[in-house]
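All protein chains but one are shown in place.
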Amino acid sequence: MFKELELIVNDRHNHAKQLKVRTNKGIIGYLCSYVPEEIIYAAGFIPVRLFSSEEAASLADTYMQSYYCTFSRCILHQALAGDFNYLDGLVTAYTCVNMRLAFDSIQLYGKIPFSRMIYTPGIIDDPNSKEFYYKELLRFKKDMENLSGRSINNDDLREAIKVYDENRSLVNDIFKDRRNPVPSITGKEAYIITLSGMLTDKQEHNEILKTTSKQITNRAGMKKGVNRLMIVGSPLDNLKLLDIIEDDLDAIVVTDDTCTCTRYILGKTPEENINQDPLKAIVERYLIKRPPCPTKHAQNRWLQCSSCPFRAVSCFLMNPAQKKKLPKSLIFSNPERICRFRHSLQLAINHNVEGVIVLQQKFCDPHGFDYHHVAQSFIDIGIPSIMLEIDNIISVGQIKTRVQAFLEMLQPVNYVIEPEIKEGISLNI
Amino acid sequence: MTESDSRGLPLKTWPMLKEVNNNYNFQIAAAINEGKPIVIASGMCPQQLQGAFDVVWVTGEWYGSICGFSRDVGLCETAERCGFPHETCSYARMTIGSMIEDRGFLGKYPKPVAVLGTEGLCNVQAKWFEALARYHNVPFFVLDSAPIPSQILPEWWGEDAVKDSVKYYAKQLENFIDFLEWVTGQKPNEEKLIDAVITMDRNERLWDELMRLWRAKPSPIAGRSLFTFENLIVSLPTSHAASRVLEAIIEELNDRIAKGISGIPNETIRLLWQAQPGWYVLGIIRYFESQGANFVTTPYLELWGSHFRYDWCKEATPDWFREFNKPNNFAECFWEISKSIIAQMTRPRLEAGVKAIKQMALEAEIDGGVWHAVRGCKGVSYGELAEREALRELGIPGLILEGSPADPRDFSEGPALRQIRIFIEQVKRIKKRRKRNC
Partner (left out) sequence: MITVGIDIGSLSADVVILHFNDSNERGRVLSYSIIPTGFDTEKTAKKALNGALEKTSIDIKDISYIVATGYGRVNIPFANKNISEISCHAKGANYTFNSARTVLDMGGQDCKVITCDETGKVKSFIMNDKCAAGAGRSMEVMAKLVGVPLESVGELSFKIVDKPSNITSTCVLFARSEVMELLRKGVHKNDILAGACDALMNRVLSLMGRSQIETDLVISGGIAKNVGITKRIEEKLGFSVKIPEEPQIIGALGAAIFAKEILCKGKPA
């Protein structure tokens, strides 16, 4: 059913090149999900996210030490090898130091004609940050205008927001079904949907999604009674991992908190801002409405704690007496998604998750420091978890052993007798 | 730790430095015992603010480095047992381990009333302190950096973009001071803050002078000593005691330079060092010195001064950005602090960093470069390989040593010594060849 989308993911470079020819638009590569794609889209380009590949990042060794994450090193390797030669520009957001070094190195040693680092603030709920980010995005918009040779007005931005919000809404509708006892799509298919969306034109993606979603309802032959898992952690861009979890072993991934799937499509642009000032709406959406990455901080996150349904033992539990005396200047707005842990716990409950796989990309600091609290907060609500350390190259045997052992921990061994041993097996060598 | 110069004599300023460093340790140990309010802050937090409040300010990186110096591997293991990956910052693991076990080189662990993190140089400086705050269940504040001129590409942005950055940070400082007022229950002292800002600026300029004298030919001081002086500018930048020590060492080095005294007995080659040393294995640098190789400059220490951070972006920096004006009130203090700190906090574009180190290498007339590829410290070791390539183009050979600032398990002494031996021979050979060709 998702063959067309899967092809985009598996043959991404060729797809991008064909897209360029077909639509006659430029392609701007981006590294981080915090990049405000709508602005790039409004300028007439197609934003395409860069991912790692399953090869040794040997060319990156000259510029990036081995203790930077392989996700970033692989991207640098591909850039130096010329795999991204079809890009007309490269943009990233100031989030994670690994991707920053990859971006800087490509800027200096790769041959990409245009590059721009967008300074995304590290504090997401302070009005000061929003004001600063607005000015920064005004500058970025101007850069896009200079690159494209045409101006971007508010209507262009509104149009881009409409396309992107429609995409988010279509994917969300498909994903809603995953809460059911028998989800109509597997975890792998969910990732195919979001990854392909990041690698192609959003309008085309919307059309494919509209057709596909009709075929999904009441889809036959889906697995019943298998373990429901959730994936939390570092970006996942290799579908092989999901093949192991869902095909080789009997389980299904029903939800996740990774920036290559759910974290990318949750968070609609706030309607109230779009008409007045669409750029302000984009600021709101990217800072506050979307689930945060561990590299982003909400100064007032802990203000939510007393009303959080998961007041887990290990969380911030501020002394309520102190909270009353907090100076007004430090009380910022209180949106729902600024606590990453509450968000992922809520997702787990909504989807009846039985076990959590915490993906830890080797050398990923932001997710590495969160791991302790992620594991503890899931234990606090009674959901076991296992940490899987991954690299760009999936070592099938090692992953399979761990995930299989985890599934065996989750439930008793399936006591259904397999067919009898076939007769006539020869034991002679 | 006394060093012997070419006369076989140690630095006269050593006892003074030791006293100031020890007093700092005692002050913190006393604060732990007496229950005085302690604030644990990231090294990139503006130290000037500690002048406005009567709190004991403990820098996380300093704490982690001394734990590393004492080779307390058990602390790292405790942190790893709780799920913090081995590959992350060794300072963080040491501090977190010390927090969980409630022990450290000061006796007990300095339990804070608030924790201050920063975001901008690397991600860990915020995540690590967040973990501490969560564990202690105390208020946590993050200071975000802003782009500095060398980050900004297009010419057309002009000065307004720089002003936006400074304004962004200064506004954060307003919130920051409100926050500190709230957690300490004290009103901020404007006079003391002004004094702190002025003293820190003076100390930074003194540090610049120290860095400049260090590069004389021959260098009047063993490079390793500067790492002990580093504590002055990292933990005590707003203190008058630090000013006195810096003035004393500057005077002494000027004296040595006038008399032609070199810091190590026989300086035959001059090297550049990059990143933190392995605090548990400073002996490695002793080995270099025993072979006549002295470290005469390092961007890592230069960063603490007031000069180098603007070198990254000379052309794009408006004059008002790098000038220091004596502040008269809170708002002016915030403006001055903002200008100085954001130049330090954000890594520049790789291009600017590479240019700066090339210039540094030529000015200091170095014969080779040693990059300590510090595992887990991506902020400081950012772009090391690109820097080595750049110096190689100038004909300056480079050596990469893998290690970490505070975790002894990440460094293998045997193989490292072998690599250093080979490298020094290579540098000497290339130097000889260059002399012959001249």
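Per-chain residue numbering starts at 1, and chain names A and B are given in the order in which the chains are listed.
Here is the rule we go by: contacts are C-beta pairs under 8 Å (C-beta built on N, C-alpha and C of every residue); 3 or more make two chains touch, one makes a residue touch a chain.
Model, not experiment: these values are computed from the prediction.
Asker: Would you mind spotting which of A:180, A:275 or A:398 touches the chain that isn't drawn?
Answerer: Missing-chain contact among the listed residues: A:398.
Asker: Among B:80, B:181, B:195 or B:389, which residue is in touch with the absent chain?
Answerer: B:80
Asker: What residue numbers in chain A mark contact with the hidden partner chain?
Answerer: For chain A, the residues touching the absent chain are 248, 397-398, 400-402, 404-405, 408-409, 413, 415-419, 421-422, 425-429.
Asker: Extract the touching residues of chain B with respect to the undisplayed chain.
Answerer: Here the touching residues of chain B are 77, 80-81, 409, 412-415.
Following the convention adopted for this analysis, only the chains that are shown with their structure count from here on.
Asker: In angstrom, rounded to a whole number, how far apart do the mean CA points of chain A and chain B lie?
Answerer: 35
Asker: Which bits of chain B are touching chain A when the two form their complex?
Answerer: Its residues touching chain A are 82-85, 87-89, 92, 117, 119-120, 122-124, 126-128, 130-131, 133-134, 137, 139-142, 144-147, 151, 153-154, 156-157, 161, 164, 167-168, 171-172, 174-175, 178-179, 181-182, 347, 349-351, 354, 373, 375-376, 378-379, 381-386, 389.
Asker: Applying the document's contact rule, which stretches of chain A touch chain B when the two form their complex?
Answerer: 61-65, 67-68, 94, 96-98, 100-101, 104-105, 107-109, 116-117, 119, 121-123, 126, 128-129, 131-132, 135-136, 139, 142-143, 146, 294-295, 297, 299, 302, 314-318, 322, 325-327, 329-330, 360, 362-363, 365-366, 368-373, 375, 387
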